[in-house]
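Left out: one protein chain. Kept in place: all the others.
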Amino acid sequence: MTAAPARSAERMMQRDNASEALGMTVLASEAGHSVVTMTVREDMLNGHAIAHGGLVFALADTAFAIACNDSDLVTVSAGAEITFLRPAGLGQLLTATAVLRSRSGRSGIYDVQVADADGEIVAEFRGHSRRTNTPVPA
Amino acid sequence: MTAAPARSAERMMQRDNASEALGMTVLASEAGHSVVTMTVREDMLNGHAIAHGGLVFALADTAFAIACNDSDLVTVSAGAEITFLRPAGLGQLLTATAVLRSRSGRSGIYDVQVADADGEIVAEFRGHSRRTNTPVPA
Amino acid sequence: MTAAPARSAERMMQRDNASEALGMTVLASEAGHSVVTMTVREDMLNGHAIAHGGLVFALADTAFAIACNDSDLVTVSAGAEITFLRPAGLGQLLTATAVLRSRSGRSGIYDVQVADADGEIVAEFRGHSRRTNTPVPA
Partner (left out) sequence: MTAAPARSAERMMQRDNASEALGMTVLASEAGHSVVTMTVREDMLNGHAIAHGGLVFALADTAFAIACNDSDLVTVSAGAEITFLRPAGLGQLLTATAVLRSRSGRSGIYDVQVADADGEIVAEFRGHSRRTNTPVPA
């Protein structure tokens, strides 16, 4: 009996230094759906003493990358929009949940919600994916 | 003879742990205009071995924050859109240039272009600022 | 016995010349949810012989306005993003469905999906609302 081969998103995440350096944990990794967490550390605070918007974006972007890399071809982010609804302070556990919204040919739209430990929404992110012709390395 | 008091954006940057941890350097800091650089490190690569989109976003977001914090009241990001045009690899020096585009009351729109060392555009970012009633701490 | 007073969104729609001129029909009008239809007419085609993106946007924007005008204070659109997934040709019946996604203070985010008669998605729209202090006229 052999284990199922790792999904391309999982192979991709094993090489993702940035998400690892930011302390992200992948709780769910499926085609079209993912959940990723990150705790706001001291070195993630901006000059207003709240989580830097770029790092909140990074969390959502990782969740998006996991949800959209559902084939053996590399899928990249063409862009994204983010709205910041509530600041997140030091020590907050943030959870990003990504869901596929629409697909059309090589393009996809994914919505990612970032919430804090109380379930309050910190940010809403919409990512635009584009599947390339490059195979995901083994 | 006394030096001019630090602009609120400069006071803000002195406390910005995240931008410091990401190795950002501020080359220009004026109301409505800023230039910030960052070199893509090993711990900034994603699973496709290019700079993680969140960290490219973080660079643009810091440039945006410097350009829009031009009063003694804290100005925050309400959101942003980013388009990724070209991947940036390990060791690339990225330069983000932020420029005020439009203002209306408490709201502002800033455009940030992120280019690599060859002047090729890596990303285009548009940030939406909102001035709060909170004073910037001394 | 008296009828329930018209919701502010309904009073607003009675004065909406533009939506009427574009032949829109409101099928559902509730706080946080609306459905509006429009048929693509000859005078709505652009130079590529498909529905002009502005008019697809207008349909989504009207659905958004109905869903977000849920108080006696005027709520306006601060902006929106739209992604065009599929062209719509002459005679197509388009249906826009708006749903509240998130709220925070005076700000709201609404998602609007525009589909054709076959249920294929023509466009995805995300609107950002802002409640003003102006009362909706009777």
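A, B and C label the chains in the order they appear, each numbered from 1.
Basically, a residue touches a chain if its C-beta (ideal position, glycine included) is under 8 Å from a C-beta of that chain, and two chains touch if they have at least 3 such contacts.
Since the model is a prediction, treat every value here as computed from it, not as a measurement.
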Touching residues on subunit B - with respect to the absent chain: 81, 83, 85-86, 101-102, 104, 107, 109, 111, 113, 121, 124, 126, 128
In subunit C, positions touching the absent partner: 11-21, 42-49, 51-55, 57-62, 65, 74, 76-84, 87
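Going forward, only the chains that are shown with their structure count from here on.
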Dominant interface by contact count, named by its two chains: A-B
Identifier of the chain whose CA centre is least distant from the whole-structure CA centre: A
Cα-centroid distance, subunit A relative to subunit B, in whole angstrom: 21
Centroid distance [mean C-alpha coordinates] between subunit C and subunit A, Å: 30
Touching two or more other chains - residues of subunit A: 81, 83
